[in-house]
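Provided herewith is a single structure, encoded as structure tokens, for subsequent inquiry.
The other protein chains are all here in position, but one chain of the complex has been omitted.
A, B and C are the chain letters, set down in written order, and residue numbers restart from 1 in every chain.
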């Protein structure tokens, strides 16, 4: 079993771009420092909302380098080493390790078709050939395979996995994962990526959360975590409800879908709040403009963030 | 509209590995030369069955370099520059261009969620920033998005696309693609990847095919293409029927699925036929062994290939 | 093995409604007689486009009664006995048998979750307890299960199934179904429901077709069948291409989807051609109106049907 444990609020950090799509370091510092000041327990770079699949290897290297420098050991740095299959993932992992990541986050293989045998061996090879704790990233909406709780706990027992970040939306599997992980001696740090029901995940026994919305409002997620730790579920629920009002930044836009509307809303909110200089998006995605920006501004105003 | 036209049989070339997963060049030469001698009209490297998503950038470079050297202009070399999003695809494209590819093959973006807007802009950016003909690769089973015929023809008209390789299994969309492409002045070279109904695709008006099974039996596909060209559909159908008997190499294996059973069957057949030295597979996929190999041998014997 | 064989063109008959949703018998006669006069080889009532799932038991009884009376043994009458699970299907089957159907058409069970065991037993029970030939109706878009060719041929051998109507869009499975059915001594009459690639299905070896579009244009489908029978594939392809131009009645409408746009287009075309009195649709579906009707008219005009 892995010695690396992590819990609490571990936001997946959004990437700030200049107009020319290069990394906007000043904005990146603003964002990271604000979240650490708010009391988050770790930061996850190069996740799905951290533009990992849009970034060249050079861009990934730059993001990790700056992240490690800015964070400067204040909290653990988790890095997504997300790519299609094992050899490519390993290359990203060696780079993350060299640049100072504290842990890596790995999805099931994707694009090529396979089954649980390939998934299990993928995690085993990655864990064996890297010297960092490995988190499984369960995100079927992107990789089109679900990681079953039985396999996760088995790989926790083997010492292959240090934890699981669950963005699957499969609440029954997640409950079993929490419950059976506890019965098994808690080999895994279990984190939820379901930012709109984090209070429920904590009630289920999750160790922490990876909420994208914490880029915009980290304070509420930190308060919710403290309330949950104290067993004050009424407060935890109220904090989540307030965050969910903010989450309407996702559904006040029109004519966009997927990444453009999701991460696009994060970046637009951060720009409106003065944290990011632009809301530039990676190609081929277009930034939000016009009425979509105004609608997000209204949500921020009504949530007291502007 | 693009000047680059291609038709006939353009097999997606399977990659030969040594035990240590490095490229087995002698076997690769055997395979390529045998297909060219059989009369194929082009070769497609680094497609889905050409291990593209399993290969590091260094391995991709090596495959293209050797492919261009071995083919030596006898037929056009198409290269898959398959990756998640635009910037990453462009890097592969620049490498393919530098190494001498004749055309590149590009899927819809994958992993991150998006829509037709992002897909269209993806192809437009790739076509604009590379100096090679671009083929759209329609493979929803891997990228989980379908490329609609209307968009394909629109991008053909714009000069963005030179053609489409359709592995979607959507036969109605494919029929419209062929029929409307003809009405529109034939801007696109339309190729089917559906190796088991190539005769039907030709009857629909397809310009050619990209059959994985041609790695094992190129002669039948070449004869089928000639029969179809001559309007001899009875012969075309008979050739396809015979090839479909060979395709049972996919369903005589047990305990494997996806890539392991599909490309694994190709490699095992090629090894049994003495064309490949091993049936080694890329990590994390395991090679076929034992009874699975024997069952494939039996199919080859019954089809007269052993 | 079943003695009942059917081939050629077997259209799935669309139902004519009065404004009050009752059966419009005069229009129904127009439609049926026109198709029989055109030379179709059978008629399939209460299929997916024959409003089977919208019809009460009383309405189903009325449709079968009138169908049997109007057809009057000129061609075989196939009847869909489509419902969720076995006991309900059997009740429809007993009614169809009593009213004079020549064969029944049965889907996989739907709504409740199950597997191949339940599907196979479902067909076996239905075949055992009815005295009519049973056709399996493979329509995963409606029932969300695919019927594999191996099971179909096994049930043909058992004498459970007389045939298969394939509306699955899985062209590889269909090819195997045709090819392995031939090798197995042809226990099944194999019909395709894929109205836009019927020529290809015939080339694959299909015994016939069940094209919805034949409600609007039966003559082309009859000519295509004759051409295919004569081995004149160029003509078969030309007939299919012409029919596909007509099929644009499905994609010239806006603001509607599914049944409203599909069967709605059939009924609107039939009304415009004077065969149906109204284009009324079953609740909760609304009929096509306004510009959607005009766009369909234009397609009919350009195809020479108006």
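We adopt the following convention: a contact is a pair of C-beta atoms (placed from the backbone, for glycine too) under 8 Å apart; a residue touches a chain by one contact, two chains touch by 3 or more.
Quick caveat, the model's predicted, so the values are computed rather than measured.
**Student:** Quick check: which displayed chains does the absent chain contact?
**Tutor:** Looking at the entire complex, the absent chain's contacts are A, C.
**Student:** Determine which one of C:25, C:38, C:95 or C:142 touches the chain that has been left out.
**Tutor:** The missing chain is touched by C:142.
**Student:** Which of these, C:88, C:157 or C:226, touches the one chain of the complex that we don't see?
**Tutor:** Of the candidates C:88, C:157 or C:226, C:88 is in touch with the missing chain.
**Student:** Among A:33, A:244, A:257 or A:278, which residue is in contact with the omitted chain in the full complex?
**Tutor:** A:244
**Student:** If the hidden chain were put back, which of A:23, A:203, A:252 or A:273 would touch it?
**Tutor:** A:203
**Student:** If the hidden chain were put back, which of A:7, A:39 or A:169 would touch it?
**Tutor:** If we include the chain that is not displayed, A:169 is the one touching it.
**Student:** Since one chain has been left out of the picture, which residues of chain A touch it in the full complex?
**Tutor:** With respect to the unshown chain, the touching residues of chain A are 169-172, 175-176, 179, 194, 196-197, 199-200, 203-205, 231, 233-234, 237, 241, 244.
**Student:** For the chain that got dropped from the picture, name the residues of chain C it touches.
**Tutor:** 21, 48, 53-57, 59, 82-88, 91, 109-115, 117-119, 121-122, 125, 141-144, 257-260, 262, 282-286
The criterion applied here is as follows: only the chains that are shown with their structure count from here on.
**Student:** Would you mind checking which chain's C-alpha centre is most distant from the centre of chain C?
**Tutor:** A
**Student:** Find the geometric centre of each of chain A and chain B from their Cα atoms only, then give the gap between the two centres in Å, rounded to an integer.
**Tutor:** Here chain A and chain B have centroids separated by 35 Å.
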